[in-house]
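Every protein chain of the complex appears in place save one, which is left out.
First chain written, first letter: the chains are A and B, and each begins at residue 1.
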Amino acid sequence: MSEGGSSLKEQFLIEGRDLVESAGECLLRLEKEPDDSALVASLFRAVHTLKGNSGLFPVPPLTRVVHAAEDVLDEVRAGNLTLDSEMADVLLDALDQVSAWLDAFDRLDHLPDEADEVASGLAARLAVFRFDADAPPEPGDSGPDLAADWLDGLPAGDLAAAETALRTGGPVVLIDYTPDSGCFFRGEDPLRFMLTLPGRVWLAVTATQPLLPGPDFDPYQAALRFRAISTASLSEVQTHLAYVAAQVAIGAQTPPPAAPSTADPVLRALLEATAEALACPGPAEAFAGRMASTATVLSALLPQAGLGAEAAVMAARDQALAAGQATALQDLLAAALAPKPAPVAASPAAADPAAAPKAAPRRQGVLKVDQARIDMLMKLAGELIVAKNGLPFLANRAEEVFGSRAMAREIRAQFDVFNRIVDELQTAVMQVRMVPLGSVFDRFRRLVRDLSRQVDKPLVFVVEGEETEADKNIVEDLGEPLIHLIRNAVDHGLETPAERRAAGKPAEGQVRLSARLAEDKVVIEVADDGRGVDVARVRAKAVERGLISADEAAQMPDEAALRLILRAGFSTAETISNLSGRGVGMDVVATMVERSGGTLSLRSQPGRGTTVTITLPLSMTVRRLMMVELDGSQYGVPLEMVLETARIPQDQLHRHLGPPQIVRRDRLIPLCDLRRPLRLAPRPQEPAELSVLIVATAQGEVGLIVDAFRSGTEVIPQPLDGPLAGLACLSGAALLGDGSILMILDLEEVLKCPW
Amino acid sequence: MPLVIDGSLARIEGAARVDEAETLVSFLETTADPVVDLGPTNHLHTAVLQVLMAYRPALATLPEDPVLLALLRPLLGEAGPELNRAA
Partner (left out) sequence: MKNILLVDDSATVLASMRQVLERGGYAVEACTAPELALTRLNGGYRPDMVITDLNMPGMDGIAFITAARRLPPCRFIPILVLTTESGQVQRDRAKAAGATGWLVKPVAPEKLFDVLRQVLA
């Protein structure tokens, strides 16, 4: 692989990971339905394709493992073996290893040093399953032996020429080729096969039946016979005619000479590989190491093959080290190998094996179209939306500045047309980016299986609505939060089988992962039928952690108390288990969901279980914002967080301790003057009526005091760069239709600042 | 198209393809005193070779390509008066 090699590698890695994943899913399903032959077929196909692809790259141990897996699966496919959980375990181990190797190959361009050994181990474990029924011998390439009278029926002139060719002295191969009558319909051109025959010294063509011109003559019924003599080796001729072997009889007049020992294909392959490795440029600091290991390989190979002494190899190594060039070793290799080595990739580098994180969700190319192109399309559609939103500004100017109401009306009518088309365009582009949630759900089957075994809680994992589609980025961002939620459900949510029996529930717990569409949102639920959240304990813990006061805890309705577990640093589990441990709690999950523009809610019933609901926009590329004005600038607040806008007279504020509060629907809501966390200048004078934007946050409802409300809008957020990139309270910026810049607030972050 | 038909002369330029066997047959069937020119030919698909072997048309010239020539001479060499005249 030279130019284009890296993109090919990327392609291989993306596809390889997809294949490993789909093979894993098939395996897990097969454990439940071992007789599903369609599943077996797709499992086999995934492994088979992986093997084929891997052969293109310098990853022989990986190829070996998938090859061994393919062999076993072939037997399963043929019905000679049944896939049991033992076999599934080994196959899953093999897939895990392959996955780790793909990661290693991604980082290092080669596999870790111990890969060979690991591959042998896995291959051996896989081989155990194989039926050791004697495989039927492969049918040979050569046709039936040539009868002694193969020259019969030839014209005298041909016979004489054949005799001459046969008397050349050396060994010759005799070929008798009668193409079958339908051979043209397989794309065969027998004459071409014969004319390109290696070592051809004689060729005769005869008809197998009289060729009679006339209306009945069919040029596409082959009726010829070819006889030829070649001085090439039998195997060369056989290889050349392999495609038509069934139609050819081949005979050797004298046995071909035995292959010389120097042409041992294995030795040759090894030497060639060494030469290729030497020819590769490598980092200068690794030069001495490379020369030394090359010399070790050569001193093992060459003396055994009688191609050189160990001393010669060592001398060449020393020469190479002294010269700082591999030339001496290369010359030695070239002498052993007749053809010169070709450059091929594989540069030795400091190995960093192990460290492959397990089951980490990866960004994968699920779309088989170049994603950059779709992203570009999406971006252009987004810009069109922004440009379209400029028309109402224009209409206002037409009316206000130029006093033409008629023109303003026409512009607005035009705007409606644009609106419709752009909407449709946007929908169409978003459709392309839609992928089924199944692509992320499927990888959880394995996770749940492993978790259930690890904590010894047998359970049923129900997946629903896998076909529900959402934007690719949203789907990918879902992976990590869902892993946490599922881990929580299995680890904390479900009781042990004994506890469940004692509570009169079936010993087997249930974890349900479901997805459905609700208008323009996708709703994902992770539900367990476990013990439910102990709200009293949540309150106690929150007080203990100093998150709220005991008074607040007592007054808090259950629903709000439940949301306390979403606060940073909260964990209800007495001990941090090795499953959901690692200090990651629900707060992280909530943050991740919100970052994708979604919301998270909780429901729990003691003894009945807990349900976590994630609601996400179908697409996050276009965001709906509520615009507000602060200190002369415009800011955007995600519309999905806005509950209501209100004008509150100063005298309705409750000023006790801490920030002022207002009462809405019998509840106290704290007010935050947005100018303060954003460190804007204080308002010159307090207005008589405050403009308050009431938003739902992870901390509950908050009223945001702004200078003025503006309209809602749709924008394509652009990430911030430069000095603004470091500001956590801004999630991005967008260009408005009138050319001004809108800063988009990340309210969760904003509210973390003192106010 | 390697098969060029000009009145009663069909010339095969370069490599005759398999589907030209049909065209050649219809040319040979429908043309009075057809002549085939193999001078510029460097390959004949087996199906085309078969047509020539069946119809044995008069040949204007034999191929220049020595391999093809060696193959065709014994097959078509004594084909017809046209070739003998030319040769």
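Quick note on the criterion: a residue touches a chain if its C-beta (ideal position, glycine included) is under 8 Å from a C-beta of that chain, and two chains touch if they have at least 3 such contacts.
These numbers were taken from a predicted model, which means no experiment stands behind them.
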Candidate in contact with the missing chain, chosen from A:G170, A:G187 or A:G632: A:G187
Chain A residues that touch the omitted chain in the full complex: 4, 7-8, 11-12, 14-16, 42, 44-45, 48-49, 51-53, 55-56, 138-139, 184-189, 192-193, 196, 240, 242-243, 246, 368
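In the analysis below, only the chains that are shown with their structure count from here on.
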Intercentroid distance (Cα basis), chain B paired with chain A, Å: 58
Interfacial residue positions of chain B with respect to chain A in the complex: 18, 21-22, 24-25, 28-29, 43-51, 53-55, 67, 71, 74-75
Chain B-facing residues of chain A, complex: 155, 157-158, 179, 184, 189-192, 195, 203-205, 207, 211-213, 215, 217, 219-220, 222-224
